[in-house]
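Note that one protein chain is taken out, while the other chains of the complex remain in position.
== chain A ==
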Amino acid sequence: MDVKSTPSYLYWLFCQFELITCSYLMEPWEKVLFYSFNLAMAGLLLYAAYACLAVQLSSSLQLLWHLLGHPQQNALSGVK
């Protein structure tokens, strides 16, 4: 939906985030500290999601493919 990604709507969402986490009240250096901490945490969470889930997802897809009747002759496919 186009209306949801207009810059003013995103800015309004950002303002709501600021109000809920009280970064609206912080001084600029506190905001920098808080946002960098938040971005670092979010990055860490995404990496953890990638590292844990991506491996599991790929191995489960391979199992599914095997079960559907396409036996693999690949040396690397011995993962259950």
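Heads up, the rule we're going with is that contacts are C-beta pairs under 8 Å (C-beta built on N, C-alpha and C of every residue); 3 or more make two chains touch, one makes a residue touch a chain; residues count from 1.
What we mean here is this: contacts and distances are computed from a predicted model.
The complex includes a chain that is not drawn, and of the options "DDB1- and CUL4-associated factor 13", "serine C-palmitoyltransferase", "CASP-like protein" or "Exostosin glycosyltransferase 1b" the UniProt name matching it is "serine C-palmitoyltransferase". When the omitted chain is restored, the residue from A:L10, A:L25 or A:A40 that touches it is A:L25. The chain not shown here touches chain A at positions 15-16, 18-27, 30, 34.
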